[in-house]
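Right, I'll just put the structure down here and ask away after.
Excerpt of the complex: some chains, original placement.
Letters A, B and C mark the chains in the order given here, with residues in each chain numbered from 1 onward.
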Amino acid sequence: MKSVKKVGKHVIFYAALLGIWALLAKLKIWPSYVFPAPLGVLQSLRDGFADHSFWIGIGVSMKRIIVGYALSIVLGMVLGLGVASNKFLEETMGGLLVSLQSLPSICWLPLAVLWFGLTEKAILFVVVMGSLLSITIAMEDGRTQMPKIYRMAGRNLGASGLKLFWYVLLPASLPFILSGLKQGWAFAWRSLISGEMIFVSLGLGQLLMTGRDLNDMSLVIAVMILIVVIGFIVDGLIFRTLEKRLQYKWGLTSAT
Amino acid sequence: MTVNSRNAFTPETRKVQLRVDAGGRWKAGAAPTIAPLRVNPTDTAKVSLKGISLQYKTGNGSRLLALDDINLKVSPGEFLCIVGPSGCGKSTLLHLIAGLHQPSMGTVLVDDHLVDGPGTDRILIFQELGLFPWLKVGENIEFGMKMKGVPKSERRERVQHHLRLVHLSKFKDSYIHQLSGGMRQRVALARALATEPDVLLMDEPFAALDAQTRDLLHDELERIWAETGCTIIFVTHNVREAIRLGDRVALLTFRPGRVKREYAVNLPRPRHLEDPSVALAAREILDDLREEINKSIAAEYEGVQA
Amino acid sequence: IIRVGAFPNMTHPQAMVGKANGWFERQLGPNVKIEWTSFNAGPSAIEALFARAIDMAYVGPNPSITGYVRSQGEALRIVAGAASGGVSLVVRNDSGIQKPEDFHGKRVASPQLGNTQDIALRAWLQAHGLKTRDKGGDVQVLPIANPDQLTLFLSKQLDAAWAPEPWATRLVREGNGTIFLDERDLWPHGQFVITNLIVSTKFLHEHPDLVKNWIRAHVELTDWINAHLPESKRLINQQIQKETGKALNPAVLDDAFARMSVTYDPLRDTLLTSARSAFQLGFLGKQQPDLSGIYDLTLLNEVLQEKGKKALQ
């Protein structure tokens, strides 16, 4: 019952969005090259899937994003651990995290090519550089902003060093880390698109670039839709699930 | 009839002694019950606080003196209860012994070693409990043992045992937020007991429990204490509870916390909270306490006028 | 192994056709492995060359110059030409521009500040007595990415653009524009370089034979393309489709191709002239860059000689 209602709401919402879009396109305020109608985009989507370029794009990009994002998480956490456990690193690196994270991916392209040549690794490097610090920032925030009592209780019960980090600080800051994972995911995608600009490499970034280079707005929007749909699925499958688990464990939702 | 407490504790070192006369009634303030404090320098103390004071930082640079020149010795295997007005620094004192804070002045010694951090020999039950919401009840209880490196099978057994002790076996797989206030307090108790520490620091561990459950847990605690010979420092606002459990009761003064007086409790064990002798003994301490509270109220009005 | 970079773009005809029909593989024999990498923009290709991730690339004159200057002449040499022409000044039909004087007060776009087209535009304006805003005049030169030029044409925020193919054609076809000027008309013999072949200096020294073989194949392919234009165009589009997932509109390709030519002639003078005006316009730094060593045409000339063709300077 409840889920039927929810699906219904989604249908209404997307139908409404589509309606507004179609209407705007119908009104011809902007020429269809720049503001394509839903049908044009649908056509692009169909074409893209028909000639396999979208399938390939999704496959290639998904592989990169998954590997890159996973690496980011691991390295981001390791760095977070480093910053957390070392007072020197904390005082020096701590203040740099946000500003380093502000550097656009374009800054890393030359280094990526220099160090990894024109390989998948170069693209992964860009993805990792783009999202890694986002995870570290979230970990730092979690560590510094979580209730003090957890750390005290952990230390009191004999946890210290790595154990304290792993068994107390990390789980206690999970709400923050989860939030950071989402932001990191967004960073990873954006970096991937930049990274795929290093060389032509079949990914969705490439398709987006092509769309833009050809000023083919239907293609651009079609790729945007693909990215959003992938994001939506990942969000639903991973982030929401994790969140729900956490909310259940921590009792953040109603229990009646 | 003067009855010595169970453990090898020398009553001469206490300022005030509470005794029961032959008729089962209390004589308080009579000559023999007050003796000068004679600390034996060769006494080995399990925990000793020397000239401890602690200041908290409060807003814009001002400071609050929470503890002032605390001197306390706790013998091995002793059961010391600490009472005092709300906000006098009892929790702070336990934090210091647990090594979670550093005193502004003075030293905390445990087994003649300077305390400069937490150690598994001293486990504190926090007033705020500090249970981990990401762990199930059983896992919470297991936590300290896991940190200590107790093997898994033993851990499981001890978890079972302590769950039963606090009547929460059915809630082994619940999360903390699914428990009532009193149940949480019992989990915290089980978590601390399961690590089997040398020194157990308890900060109002039974405050949220109903009378019967508390009675049962008093008995259990006393039994565990007798069996393991651990040292217990027990903070409570319930004077009767202090007398029910303690070998000695220390009364702290209102802000800043100082040791106002110590009472040796020379009542036979087992005692009961509702024993008239306990009630009678509580009277004297309550009178002392009342004095402190009145100070706090005086301070209150002064504060408003200032 | 030989690692070559190019853009999936119609101004790189040899690369597109060669990839599509395996020309280079055939000509260089089975012992040479060819690794193609496609780039979206010149700077990435130069970056890759700098990082020794590629040995050779088809790129425009502008990245070649910056790459050469930036590395103090160390990193690369131009060894052959590839294409010429293919740049036009397009005006919007209702912009009211009929003659050069009409550019007063108009907004004109070039693809990128200081690139070949930008410099050509500025030089042309100067030659017609028009001053740009930054020099106190009233013509506004706006460096804007090509796709955005089309959008701005359509929203009438832009009056003209100095654009390379296929953008010039698209501005005409989709942006309601007219070719005001074909840049070829400004140059002697109607030819100026748009793409050339560069080689990393190191690779050139280490494998002159490979490079020479490549140049030979390149020259032969150029001739083949010119002899089989419709077939080549088909191959080019096929290759673009393959790499970017999107083919060009064949009509656009036809129109655009008509305005450019495929050649192995590096058109040295046109590059140097362009560089000179760039310097005069204040680009390329404070000192006149020394571009004397940028060309190394020995191999090309050897190949041409073999073929009994006229050598180039």
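As a working rule, contacts are C-beta pairs under 8 Å (C-beta built on N, C-alpha and C of every residue); 3 or more make two chains touch, one makes a residue touch a chain.
Keep in mind it's a predicted model, so treat the numbers as computed, not measured.
J.: Where each type of chain is drawn only once, what counts apply to the full structure file?
T.: A x2, B x2, C x1
To be clear about the criterion, only the chains that are shown with their structure count from here on.
J.: Specify the contact topology among the chains shown, as one of line, ring, star, complete or other.
T.: It is a line, because the chains touch in a row without closing up.
J.: In terms of Cα-based centroids, which chain occupies the most central position?
T.: Of the chains present, the most centrally placed is A.
J.: Report the inter-centroid distance (CA atoms only) between chain B and chain C in whole Å.
T.: 84
J.: Measure off the straight-line distance from the CA centroid of chain A to the CA centroid of chain B, and report it in whole Å.
T.: Their C-alpha centroids are separated by 50 Å.
J.: Take the average of all CA coordinates in chain A, do the same for chain C, and state the distance between these two points in whole angstrom.
T.: 37
J.: For chain B, which residues are shared contacts with two or more other chains?
T.: Residues of chain B touching two or more partner chains: there are none.
J.: Where in chain C do residues touch two or more of the other chains?
T.: Not one residue of chain C touches more than one other chain, so the list is empty.
J.: State the interface residues of chain A toward chain B in the complex, per the touch definition above.
T.: So the residues of chain A in touch with chain B come to 149-150, 152-160, 163, 167-168, 171-172, 174, 246, 248-251, 255.
J.: In the complex formed with chain C, which residues of chain A make contact?
T.: It comes out as residues 30-31, 33-34, 48, 51, 53-54, 57, 109-110, 113-114, 117-118, 197-200, 206-207, 209-216, 219.
J.: State the interface residues of chain C toward chain A in the complex, per the touch definition above.
T.: Contacts found on chain C: 3, 5, 8, 37-41, 44, 47-48, 50-54, 146-148, 150-151, 154-155, 170, 174, 241, 243-246, 248.
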